[in-house]
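Omission of a single protein chain aside, the complex is shown with its protein chains in their original locations.
Our next item is chain A:
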Amino acid sequence: MSIAAKFEIEYLQYLDAEGKQVRDDLPEFAKDLNHMVELYKLMMSTRVFDAKSVALQRTGKLGTYASCLGHEAAHVGIGSAMKPEDVLAVSYREYGAQLYRGVQPREVYMYWGGDERGNDYQNEPARHDFAWSVPIATQCLHAAGTALAFKIRKEPRVAVCTIGDGGSSKGDFYGAINIAGAQNLPMVAVIVNNQWAISVPRKIQSGAPTLAQKGIAAGLYCIQVDGNDIIAVRKAMEDALDRARNGQGGSVLELVTYRLSDHTTADDARRYRGEQEVKDAWAKEPMKRLRAWLVAKGVWDDQKEEAWKNECDEWMDNEVNAYLETKTQPVTAMFDYTFAEVPADLAKQRDLALSLEKKAH
């Protein structure tokens, strides 16, 4: 019997759970320790932001919120590798990547606080990125379409989508990587494998030993990465983005991480996963290992940690205040953006809503 095809999936890791360097061939960006400190600081601010969001929800100031606790290396690694001109299409918890691209915490608060203006990111480059996608995996096809637009217009840009381990089961994901392979699109699909799709564990999502290998069937470059190791994530992302930008096609990256939080604030993960598993996951969490590495390099210490934590707290307090001070949109807003211009028939309903509003006051 002859072999029609063979494949293997590489696993990439630079820092182990203790922050010990397991490879000597550090990528260029990681040799710049000031830059690594900046990445650590953004991971930390992401964590502070996340804790603040949960606290806001618990006190009734946000609606349901999807936490990103434990995803800091994966998310900041994705965002920091991208160029401003690239486009990011995320699901609903990749705040670390988005903060890097200019999304403001107040915008995240607004979105989860029930205000569409949270999706109207004010800062570039986030302003040309997609807004959070709640329907699972659908945003992968938006990235594919955007990558196709880049290819048609011959722009050296890349579209990046992120998806969870659960989302990688959906047809939209397969469709996106399939057309990316068929058309050699500049697209990078990142599976943030945090082990749980609400209550369904990774092992029930797929019989495949890696999720990265799903891209093999689509003809894409595939790699599995320690998603708690920001050096590995950033390196794999940079390589994938370079390949895409150079016309070498798309990639599928599987970032193996862990959701340390509940799925959302409406979920109770204790119903379906054991305490020991979560305890073990905390031992591998992404910030501890980077902090240990930076401390060993002599560029970070407790004092700096405390100072930056205070800065983050202040930043988030300002953002929360800005969010809380934002007035609710007028009732007409629900009509004003349904179409480019309000059609005559809809204008009558708009008038009705407005008159009811006036009556209510």
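Here are a few things to note about the model shown:
Heads up, the rule we're going with is that contacts are C-beta pairs under 8 Å (C-beta built on N, C-alpha and C of every residue); 3 or more make two chains touch, one makes a residue touch a chain; residues count from 1.
The rule is simple: contacts and distances are computed from a predicted model.
One chain of this complex is left out of the view, and of "4Fe-4S dicluster domain-containing protein", "Phosphonate transport system permease protein", "Alpha-ketoacid dehydrogenase subunit beta" or "MutL protein", the protein name its UniProt record gives is "Alpha-ketoacid dehydrogenase subunit beta". Among the residues A:33, A:149 or A:295, only A:149 touches the chain that is left out of the figure. Screening A:50, A:94 or A:172 against the full complex identifies A:172 as the residue touching the chain left out. Interface with the hidden chain, as seen from chain A, comprises residues 87, 89, 116-117, 119-121, 127, 130-131, 133-135, 138, 140-152, 159, 171-172, 175-176, 178-179, 182-183, 333-334, 337-340, 343-346.
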